[in-house]
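Omission of a single protein chain aside, the complex is shown with its protein chains in their original locations.
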Amino acid sequence: MPTVSMTVNGRAVTGEVEGRTLLVQFLREQLSLTGTHVGCDTSQCGACVVHVDGESIKSCTMLAQQADGTEVTTIEGLASNGGLHPMQEAFREHHGLQCGFCTPGMVMSAVDLLNKNPNPDEGEIREWLEGNICRCTGYHNIVKAIQSAAENMRG
Amino acid sequence: MSETGIGASVQRKEDFRFLTGQGRYTDDINRPGQLHAYFVRSPHAHATINGINKSAAEAAEGVVAVFTGADMAADNVGSLPCGWVVNDRHGEPHKAPPHFPLARDKARYVGDHVAVVIAETYDAARNAGELVEVDYGELPAVSGTGTALDSGAALLHEEAPGNLCYDWVLGDEAEADAAFAKAHHVTKVDLVNNRLIPNAMEPRAALGDYDGGTDSFTLYSTSQNPHLLKLILCAFVFGLNENKLRVIAPDVGGGFGSKIFCYAEETVCMWASKKVKAPVKWTADRSESFTSDAHGRDHITHAQLAMDENGKFLGMKVDTTANMGAYLSSFSTSVPTYLYATLLAGQYTTPVIFANVKAVFSNTAPVDAYRGAGRPEATYVVERLVEVAAREMGIDPAEIRRRNFIQPDQFPYQTPVALQYDIGDYDASLTKALEMIDYDGFAGRKAASESNGKLRGIGFSSYIEACGIAPSAVVGSLGAGVGLWESAQVRFNATGSVSVFTGSHSHGQGHETTFSQLVADTLGIPIENVEIVHGDTGSIPMGMGTYGSRSLAVGGSAISRACDKIIEKSRKIAAHLMEASVEDVEFENGTFRVAGTDKEKSIAEVAFTAYVPHNYPEDVEPGLDETAFYDPLNFTYPAGVHICEVEIDPSTGVTEIVDWVAVDDFGKVINPMVVEGQVHGGIAQGVGQALLENCVYDADSGQLLTGSYMDYCMPRADDLPSFRVGLTETACTHNPLGVKGCGEAGAIAAPAATINAITNALGILSMDMPASPEKVWRLANEQKMAAE
Partner (left out) sequence: MYDFNHHRPGSIDAAASALSGADDGKILAGGMTLIPTLKQRLASPSDLVDLGAIGELKGICEEGGAVVVGAMTTHAAVAKDATVKAKIPALAHLAEGIGDAQVRNCGTIGGSIANNDPAADYPAALVGLGATVRTNKREIAADDFFTGMFETALDDGEIITAVAFPVPEKAGYAKFANPASRYAIVGVMVATGPAGTRVAVTGAGPCVFRLSDAESALGSGISADAVANVSVAADGLNSDLHASSEYRANLVNVMLRRAAAAAG
């Protein structure tokens, strides 16, 4: 079986995969990083969003072998030293999550947005979130959380 | 009010684990040696199963077993029951054809379970699934709600002639006819309440685990009510002693009703784990969620409202056909009857109401409760009728509502459709909502939109719901097979922390926080010292679970009662410690005091004494651990007004919601932040129904045409506005907390508000949901051509 190596949340990992093994399967099943979720099979819901080389991608639509040699960050690795990243903190403060299932992908996507656009307006945030479906919150508090995180992260 | 007590917007205790990827959902759980299940599903809407050849699949790599309905029949596995008997207009019980976990004679909808492959990996199971040869005899199918009763329609079940499940009535038809005979004007509407697919973001999953050593099962399931699931599986499906099954519903990623029910997949995983002597796991992919989760709504209704010359409502008649799908899901029969027709009075004094509901079988997925369950359908009927009546009578839509509201001094108010509302102030919510939306400024905003080539409209929805289901005796008399109380166990641990075991189940509602606020406030202890335990029948007293906005009104009331018991027992211990008589001991903010002295003991000290009873009253048992079961005295009646303002681009038919005001009366509020979040989410689902979502089966083939997010339109962030939420408060009169429930309000109110706004913008009376761009474009064009 082919072998893949990558850096996941700062740790070098190597594993045997099949051709068809998806990155999300590698993360969940081989690395037990179950914070990354699978909510659909058409690459639309965004519950599986992680960062590969700093860009948000849908890990259900990337083969593990496509991620060979990359740096992957999952929700488990977003914050350093056991605390919360400012985006996670903002989601908590503004009640940007309910059942928590879409949350990891939502947070990872939102972090990528602020990496690219540190001061998005409400319309830009809503447009960016096209690839992340939440069934609980009506997005209202997610938008507020991202606005607040943007403000805090700009300092 | 303390910073963490009742009424405070406390940040959620559960969020840290969800935000850091440490939530533990069913699919995150793996057991040593576990196998994987893949379900072979019917590709046909209706077909006889003439034979199944499983030998090729059994021989495939990695396959451990292949089972069919015959294997389950051989083990005497029963049918998945429907737990609510609805008696028809002749007093006969509804038609209840069997619903076997794996189909035996026929497949009755696309996605129906025909066989299961158990294999070492999911891919192996799925590969082998393609080798299961099913000899189908295709039959004509019927999928439409409006066509299922047609004389030539395909028949699903021999037990249900004409595909009729029941023909049910509520109210007196002759009285209604008499009221209509006196009417100055009768408004009539024909409505379709579109079928929806719930789409909780976490797909359903199950992991069955049989322990041969104790001959017992553990079932991990994405359930909203693990105890109920256990009860159904043990008592009805397997004939198993309840002490032989433990159901664990860990973190659950949204439910919205769809995870109340007992499903085939979890039943099969549990059963198969004993057959193959290994844990058996199944996780739905989204396509399976679309085909086999219970769907929601799906009504066709003709409704009429009789009025006098002042627009005062004299009577209402409602005729509804409700689609049950191919089989009766766990509580399906109650939804279009006791959760629907009983709400047709709305917030109004309509004196006479007659409702007739026919429930029909069709070659579609089962239909059952989905957020609101019957009450959104009722509100849609009432609020569309009222809106159309206002337009036909030339009365302002706010004014016609005011003329007919039940007044605050009329409570308790007995409606003509069985319910007795305990309290409310409907005009207070309307007045506040009108202020918030600046109703007087609407004409100016409409003119401004027009100058930009846009059509602007405003729509109201004055909804009411019956929540906190419900007094057991009442639901029992109406056919429910269960009681609808809730349990709570409050355990003071020896060193001062408290563990609360609740039969309610949180799948997004935030119970770990709101229940903690309630307990911390009541017992006067720090909120950090409270832990809420839910979702495990192995550690929690029998409970009834979470649906129908009941967790706080019923589950919270049980917690409140258990806390009261803790305090009363503690008072005796404190009295002993302080050498006072029990009557002289007061309790406040976590401290017992002897009235008129400086003697005091904290409740934590008392708890320690209860577990280390060296100096202890003789007539009191050691320990501090109390259980309460709370059976509500009535439903609760949250009500409010939602106002939607839209702007339509007539060139494309795109509707933009430009403002949304919600003013709700949920009674007392424990955590305003959580309540607002529930309102937002409910509105999003209601707007989804009104603008975007629609489950479509092909009328001829019965194929599901909206089987993925490519075609089933989920609300995204850019489809929705920010919402403006306000509260009014009349405290519920009959539960200890004065609370009513808030989880479903948005989904109940929003569809009517949205459609009322769009039809207002277009200058028409009616249109069906969803208001897709094409539909709106056509209507806008028709209006334009009519005007030219």
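Chains here go by letter, A and B, matching the order in which they are written, and residues are numbered from 1 within each.
Going forward, contacts are C-beta pairs under 8 Å (C-beta built on N, C-alpha and C of every residue); 3 or more make two chains touch, one makes a residue touch a chain.
Values in this document were obtained by computation on a predicted structure and should not be read as measured data.
All shown chains touched by the missing chain in the whole complex, by label: A, B. Interface note for the absent chain: among B:E58, B:D123 or B:E531, the touching residue is B:D123.
The hidden chain makes contact, of the residues B:A428, B:V696 or B:A731, with B:V696. Where subunit B meets the missing chain, the touching residues are 123, 126-127, 287, 651-653, 692, 696, 705-706, 709-714, 719, 772-774, 777-778. By the touch definition given at the top, subunit A reaches the unshown chain through residues 2, 18-20, 22, 41-44, 46, 49, 55-58, 60-63, 65-66, 68, 109, 112-113, 116, 128, 130-132.
Here is the rule we go by: only the chains that are shown with their structure count from here on.
Across the interface of their complex, subunit B is touched by residues 20, 28, 33-42, 44-45, 47, 74-76, 78-79, 84, 88, 91-93, 95, 97-104, 107, 122-123, 125-127, 129-130, 132-144 of subunit A.
Only residues 11-12, 14-25, 27-28, 123, 199-203, 251-254, 256, 285-287, 507-510, 673-674, 676-677, 680-685, 708-710, 714-718, 720, 722-723, 746 of subunit B touch subunit A when the two sit together in their complex.
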